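One chain of protein is taken out of this complex; the other chains stay put.
Residue numbering begins at 1 within each chain, and the chains themselves are lettered A and B in the order written.
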Amino acid sequence: MTDTGFDVAGLKASHRPVSEFRYEKRPVVAGYNDRTLYVNVGDGRIAEKPVSADTRAKFTGGKGYGLKLLWDAVTPATKWNDPENEVNIATGPVGGNTNYPGSGKSIVVSISPTTGIPIDCNVGGYFGPFLKFSGFDALELQGRAERDVIVYIDGDEGVVKIFEAPGEAVDSHVLAEQMVAMFARDENDRQHISSVSAGSGAENSLIGCLNFSFYDKRRKVARLKQAGRGGIGTVFRDKKIKAVVVKYSSLDVTSNNPADLAKLQETGLKLHREIIELDDQQCRMREIGTAHLTEIMNEYDLLPTCNYKFGSSPDAEGINSHAFSAIVTHGLPDGCWYGCTMACAKAADGFELATGPYKGHKVTVDGPEYETVAGCGANIGVFDPRVVLELNFYCDTYGIDTISFGTSTAFIMECWENGILDSDRTGGLEITWGNGPAALELLHRIGRGEGFGLVAGLGVRRMKAYFAEHYGADPKFLQDIGCECKGLEYSQYVSKESLAQQGGYSMALKGPQHDEAWLIFMDMVNNRIPTFEDKAEALYYFPMFRTWFGLQGLCKLPWNDIEPADNASTDEPAKVPEHVDNYLAIYKAVTGNDLDREGLIRQSARVYNFQKVFCIRMGKGRRIDDLPPYRMVGPVTVEEYESRADRYDKQLREQVGVDPSGMDTPAKIAALRAYREDRYEKLQDAVYKRKGWTREGIPTIETLQDLGIDYPEVVEVVKPLL
Amino acid sequence: MITVNGSPHPWHDGMTVRKILEEKRYTFPLLVVRIDGRLVPRSDYGETTVPDGADVDVMHLMSGG
Partner (left out) sequence: MPKRLSCDNSKCIACGACMTACSTLFFKVDDPKRSCIRIEQNGPEIDMSVCNQTCRLCVAECPVKALTVSPQGVVMLDRKLCVGCLACVAVCPTGAMRHYPGLANPFKCIACGACARKCPTGAIGIVVEE
């Protein structure tokens, strides 16, 4: 799409200025500005805030900064749609570096509409780095406008503006192009613009996502990366923000002003070479991105199929990486930020849409990433790659999280199968397994905020309550099959055979997203962490290690989706020690500060425990909030048990100590369930202990003191619970 | 009988690492294989034979979004 499609002058003429703020431009010093930008779209206030030395020392950057600002902005009573809730965006000190792969992430935090506690998303695109180079380590968006506004940060001129923008599109694939056309001088200037936007679906549901744009010079398209989880797009549209746009034109390796450029380059070059040499024999990220995982997950019985009932399907071939490889464009430098030679941000070009408001349009569809293939494919019984791509496209442009949409739709389909839903209740939609057209129409109704779309857009937790209340469905059954925890829908891995992953999911602070820990292979296949203590150690180390990416503005993928040729001969290959050392090296090269492995974990542990206390402050984050639905732990139904009867019978015999012969399936299900639920509780005990929390999951004062985050207002939250 | 990742697995004459991976359907690309503690380089999976009674460790490095 080109700018000729838009009447830019007409759009501009309809703008009405709200407020304007000029600031002094200063160069970044060793990865930091030490100031943040505050924007209130409700009353038009714009201000800069200094970052205190203490905040910098304790919160490091990125997610740490976002959470600290959010904490200061809200009270325990704040609801997601109160004006004081914020959407905060920050990259970290390493973020924006252009020569170490995966260095361009933004971290977004807000109080989530579906969970009521802080949510955080790590997202690509150019926004976070451009924001930093424009002068700010973080952006706070607060308030609620009366009419739709755009916030424009001109990092070249040192000006921030809020203006009313009635004419621009809401859906992101159009809006992102409009922003580029509006704010770029010429074709070459387009790559200097990045916008954050949501979409019409984010207005009408609680599972809205944000789209972060990055201009693709070869495709000549403003492409989108999603901050998907937890409904931040919904908060954004509730504030009546159409877009936040940043412009920064002088990007080069000195923009981040690293302390030691030569060392940074040496480390980056080493990883570039490793990726270019080894990726095609390892994960094929350069060819097909994370979608390479689909056939692997299917092979290991981990690909969620029909609402996580099963872990594989004979039809999965239809949506494996080769099916998508045949559709996406190859040979382009598909990094979501400069210098990412992993280049996993694949896209299909000239894709003709078959349904919806943009039917017949030929569009570039980003992805699909593995999560989308699984969630909008196997998990809803769809094995047609074109349906997956179309769902992916519309989810993105409507500003809907593909993971929550997939898991919610899977839940709906199982409710249909069990007679809880019928076409009267869905407004005529036959939402049955594998019905791609019905899934698409459901998505369009969420986009339009129409009929059953409004119910589906509430997410699994609220649907459970709704179906029990209005349709008399059995709440226990709904609880068992509705794959959410804390109000967030599960991401797309079957965790039944891995106790550690059950914990990795449901003890994750924000809700069941796998970015804290992915331990299925280590636990279930390698058999490496057999005891509760082993599992607890893994559930300590990996969440802490992985939290660090979010503090720095880094992507997790170049850590372990590529490994050095000699990684196997290191003492702890699963940690990829050479890459950990690379991170310590680039951290030092950027900031000038020494950091060792222990120091890295401490940086994370501070923010992690702060976030934990924040969850408690907002009313969740206790032991009972960490309980998974049984579907994620073991077989709920007879069909499910019998599909893997040999496995479960064997476990009854060998692990539970029960002889299954002569037992009927419901009795076997009950025996296995009692055993597994007990083990989960034991795991909770071990993990909380390892993390320095009480049996109820509350960080102790000593833990907070040890980490130096025993601020009075933090201690006040936990004290009554100890 | 050999042991693969802690579980018994039938052994046969001339069994190579590659054969074990096939039988176990270990298709994941990022593996670290050890026979009785000895590392087997990826390039040698086809030639390296596994003796009866061996303790084989096929470590899958995690991956995923």
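Assorted remarks:
Keep this in mind: a residue touches a chain if its C-beta (ideal position, glycine included) is under 8 Å from a C-beta of that chain, and two chains touch if they have at least 3 such contacts.
Model, not experiment: these values are computed from the prediction.
Touched by the hidden chain within the whole complex are the displayed chains A. In the complete complex, the hidden chain is touched by one of A:A57, A:L269 or A:V638, namely A:L269. Of A:G31, A:G124 or A:G335, it is A:G335 that touches the chain left out of the display.
Within the whole complex, the absent chain has one touching residue among A:A73, A:V159, A:V253 or A:I701, and that is A:V253. The chain omitted from view is touched by exactly one of A:T55, A:Q191, A:N560 or A:T703, namely A:Q191.
Looking at subunit A, the residues touching the absent chain are 98-99, 188, 191, 217-218, 251-254, 261-262, 265-266, 268-269, 272-273, 275-276, 331-333, 335, 338-339, 341.
What we mean here is this: only the chains that are shown with their structure count from here on.
Between the CA-based centres of subunit A and subunit B the separation comes to 34 Å, rounded to the whole angstrom. Residues 5-7, 25-30, 32-33, 39, 41-42, 57-65 of subunit B are the ones that touch subunit A when the two sit in their complex. Chain contact summary for the complex, subunit A toward subunit B: residues 281-283, 290, 293, 295-296, 299-300, 369-371, 491, 493, 514-515, 518-522, 525-528, 530, 557, 560-561, 563, 567-569, 573-574, 576.
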